[in-house]
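The other protein chains are all here in position, but one chain of the complex has been omitted.
Should a chain be cited, it is by its letter among A and B, assigned in written order, with residues numbered from 1 in that chain.
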Amino acid sequence: MMRLPWFRHYAPRLLAEAARILAGEGPQAMLIAGGTDLLPNMKRRHQTPAALVSLARVEGLKNISNGSGLALGAGLTLSAVVHSAAVREKYAGLYQAAAQVATTHLRNMGTLGGNLCLDTRCNYYNQNYEWRKAIDFCMKKDGEICWVATGSKRCVAVSSTDTAPALISLGAMVRLVSASGERELAVADLYRNDGIDYLARKPDEIVTEVRLPSAAGWKSSYWKLRRRGAFDFPVLGVAAAVKIASDGTVEQARIALGGVASRPFLVDKAGELLAGRRLTDEAIAEVGGLVASRAKPMDNTDMEIYWRKSVVSSFVAHALKEVRGDDMRSTRLRIARQEL
Amino acid sequence: MNARTKFSVIGKPRRRVDARSKVTGLTRFADDLVLPRMLHAKLLRSPHPHARIDSIDTSRAERHPGVHLVLTGKDFPVSFGIMPVSQDEYPLAPERVRYVGDPLAAVIAKDEQTAAEAVELIEVKYAPLLTIATPEEALAHPEARIHEYGENGNIHRNQAYEFGDVDEALAESDHVFEDLFFFQGNTHLPIEQHASLAAVDGEGKLTLWSSTQVPHYIHRALARALQMPAAHIRVIACPNGGGFGGKCDLHNHEIVVSRAAIRLGRPVKICLTREEVFYMHRGRHPVLMKFRTGVNKDGKITGMHLQTLLDGGGYGSYGPASTFYTGVLQPVTYELPRYKFEACRVFTNKPACGPKRGHGTPQPRFGQEVQLDKIAERLRIDPAVLRLNMVAKPNSLTANWLRIGTIGLAECIREVVRISGWNEKHRKLPEGRGVGIACSAYMSGAGLPIYWNKMPHSGVQLLLDRSGQVTVFCGATEIGQGSDDVLAAIVAEVLGIDAYDVRCMTGDTGLTPIDLGSYSSRVTVMMGNAAIQAAENLREMLAEAAAEHLEVLPDRIVLAQGRAFLADDPGRGIDFRAAVELAETKHGTLGSVGSYTPPRPPARYKGGGVGPSPAYSYTACVVEVEVDPSTGWITVPKVWIAHDIGRSINPVSVRGQVEGSVYMGLGEALMEEQVFRRLPPKLSNALVHRIPSLLEYKSLTSLDMPEVETVLIEDPDPNCPFGAKEVGQGPLLPVMPAVANAVWDAIGVRIDEVPITPDKVLEALEKKAKGENPRVGPEHFPAVPYPEPIFVAPPWEGGDGNAQKPPRRAKEAVTS
Partner (left out) sequence: MNAVVSVQRNVRMTLRVNGEDFDALFAPYKTLLEVLREDLDLTGTKHGCELGECGACAVLLDGEPVLACLVLAVECEGRSIETVEGLARGSELHPLQSAFADLGGTQCGYCTPGILMTAKALLDREPDPGRERIREAISGNLCRCTGYQQIYESIEEGARRMREQSQ
């Protein structure tokens, strides 16, 4: 049986207390919420924190509050996000993303904040200690070289969060709290394109809340590419959010990608390309081409690299057609293997 | 007995006898066992694919608090291997490691965590050797030689057989089709990881509880490996949490915990991690195949020449048998007048391949069934009709001298065509949707054991006592397939009692008569026949005693519904328990035995022992697919399958085996692969399993699994218990080619290899768009130095089953 290494465990009740412990313990401590990402990594000795600060009992991290937009506590399980009527009705892209994370069981455990902070993934990294030893490790952990791109100076492990691209397309913000204060960041700015140092979150900061702007006039969609209908991380995630004016033209649009870089990111110029136009097949194809050119998958996930790149424009089209109001149910069923 | 048509137990859908224990979580799998003072073992495995071990320093590990024992290769001087001809493994590698994951040391400690910590403290110095990664490399590099035995260089097995002059047959054919296919390796992936617990009892004798499908073979091999009398070893096969062939070898860890328990006098347990299960492997061989098939205008095959090249991995395992199985069962499905097959297995520095569900036969079955689809296309014959027209004949001999009994294949084809709506779908669905058909045959148990002997393959012992209690003992092993249920059902049917009133004691070499194990789909037929014999013996004793009491002749007595009564006057009778009491009074302690030995195969040539079986099962399958032409994405909405089972013992279990086979077959067709990653050789020697995890080795989830419609064809086979043939393996075989053929029907591209993935489909579609051959598959078959074939004339060409001089060579001899 794979087992965790030894660690000290803290279970604070108050956010301030959690922040204080985290600051006091220093970089040897890590936060644990649902544990679905951290514990497998610890079993594989990717991370061996001396202390775990549990957020499970911290009060106030599981709220859902409606305002002009929607505020979601980072401690909400992904199931809670999926079951939220507000999310389902107004932020379809987030609902579709959260509903496709891993499996029912893991969504009952994993949190929204945890999914945002998900460690980057790589077929050379997400392996047991013994396996990694057999390749003499890699630069992300215990080694020197990036085996995916041996000439690369930076780690190219892949951002594999589903909710982040959806939230980026929706223009969401995250709140970060530490012993020394708090700040807000656009979700897009939470990430760096570096497989190792992939988060702008400081080690003593706790992601406490996700704030979504008003959804009035917006429609969103998320399409995930993976081999199976459950378990698998995305090898491509396309999130689109579009605000359509009363005349049927695009007022504002955002397309974000996941699974094709070390961070989820907003595709520059995709919004501009669509603004003022109707979502015609031609416009969709044009933006699909643009988005595809920005996707740079690496050969470190499931499925063939060139094929993954070649299907990006199709996935962009699926997302935009769904936003446009096309009946995408049979396509969705074929790709997601479930209704969403 | 077989002629009977009315049964009380056989053929009735029933709750299997071990189901209650499974749904309550009370079934004790090997890792569920706990003994007082139990210690835990962990293995150190090689990080190198091929290296000499220069030194091992275990001193730090030995000093680690909580460690009781550290073992290395020097503690295991004797080699082992599951077949007598492949004694090429050591429990812990003494001098050389042959794949990443090859174990070379073991720590036994107070708990698993401590053992794992101590394993890290073992210091090993390795001298890397040339890595042999692929069959092509194995053929090209006789050095570094992975083993010092085998044919030569890195060729482990190399063989060739010719049944009739195939070149002549092809030359005289209207068409000759030549195709290359590749079947990627894949693994069993039982959800239960292998676990073993060894303990020494008060008498100093060893008991090993293990997740094994073959306790008898383990018992024999363990006695040799430990150099202990077999009488001092007891192997208990725990119910397996899935086997599929992956628990058929004696595994390193089974010997290690045994030795450790003997050395320490305390129980020692090990449970492999999932990664280690991938290293134990013994799964489907990657096989490259070349088919040359002669066909006449009417679609009848005139002859076939099949060449196979197997990537065996680092050890022999069942490889010698696997090599044969890539050829020997080809002639069982369709009429094949002449047949030649050449097969070569090479060693490579990867985990050893071995037997996985279908053992060696799914690969050539894939090739032949896809090639038949191409033939049908070219000859403009419906692929179902093409097959129907050449189904092998019942009660016949094949070109390679296998005796076929009953054949339900024609009925399977007709049924599957009917229920799938084949005639309305094939070539008629819109672009992007298609159907494919394929068929297969499989054996109901291998005709020979893996070590040479003339003793029974299965033994059953029955015990009855005056309480009315019936206990049946058999070495057969419950791996999930329902063998205990088959055993109980057969005994219950013969004795006229309820299956739940039979207690099964199985898979325990200390208590049960020998059964060779749960492999080659042999259990129902062999154990079943032995059980009928044992139960009939007892039934006679009961009938005699009851007859005496009722003052009639014994042949008037019927045992049914828990009673012994007069056939022509059911009101006159006694209950079962009373009959047992009378019988015990009359005969003394009641017991009986039954044995089963398969019929002698007609083949008399060397190697003719692989392939014969008491009966062959047949299957036909139609798969529907939807393929997105812009991405190559494949969806399987439905599968229809018809299986010739002979007779169902318990239709619930039979259907489960069929649907489970379809499940595993679709996994192999679409996504499962055991593949390896080689790092740039300039920078590293590494050759690692790409994806040794349940996340990245893709097994279909419920959302990926289509609906399956199953039809069972019941045509009882006289060699089988109540006519029941196998069902555990055969239904897997046609699934992969049916998917490939459906992809062709859907979008007109040929994927001549598995898995069939969307990237390959898209690549083929791009070729099609460019006007090139719309095919993805192997392009080249390397020059394999096959030996001169052993020539055997087919039965219809005057042969007697012996090898003879080939006619061509005789002709050449005359002319020179």
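The rule is simple: a residue touches a chain if its C-beta (ideal position, glycine included) is under 8 Å from a C-beta of that chain, and two chains touch if they have at least 3 such contacts.
Since we're looking at a predicted model, the values are computed, not measured.
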Practice task
Quick one: say which of B:T58, B:S693 or B:T757 touches the chain that got left out.
Solution key: B:S693
Fill in the blank from the handout: Which of B:V9, B:L39 or B:I479 touches the missing chain? It is B:I479
Exercise for the section: Have a look at A:R20, A:R45 or A:R154 and name the one touching the chain we're not showing. Expected result: A:R45
Exercise for the section: Please give every residue of subunit B in contact with the chain that is not shown. Expected result: 15-16, 18-29, 31-32, 34, 113, 116-117, 120, 188-193, 239-244, 273-274, 479-482, 652-653, 655-656, 659-664, 693-695, 699, 701-703, 705, 707-708
Handout entry: In subunit A, positions touching the absent partner
Key = 1-9, 11, 32, 34-36, 39-40, 43-45, 48, 50, 52, 54, 56, 79, 102-106, 108-109, 129, 229-231, 338-339
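To be clear about the criterion, only the chains that are shown with their structure count from here on.
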Practice task
Would you pull the subunit A residues touching subunit B in the complex into a rising list?
Solution key: 1-3, 123, 126-128, 130-131, 133-136, 145, 147, 150, 227-232, 302-304, 306-307, 310-311, 314, 334-335, 337-338
Problem - List of subunit B residues in touch with subunit A within their complex - result: 45, 47-48, 100, 112-113, 116, 271, 273-275, 626, 628, 630-633, 635, 671, 677, 679-680, 683-684, 686, 688-693, 695-696, 698, 700-704, 757-759, 762
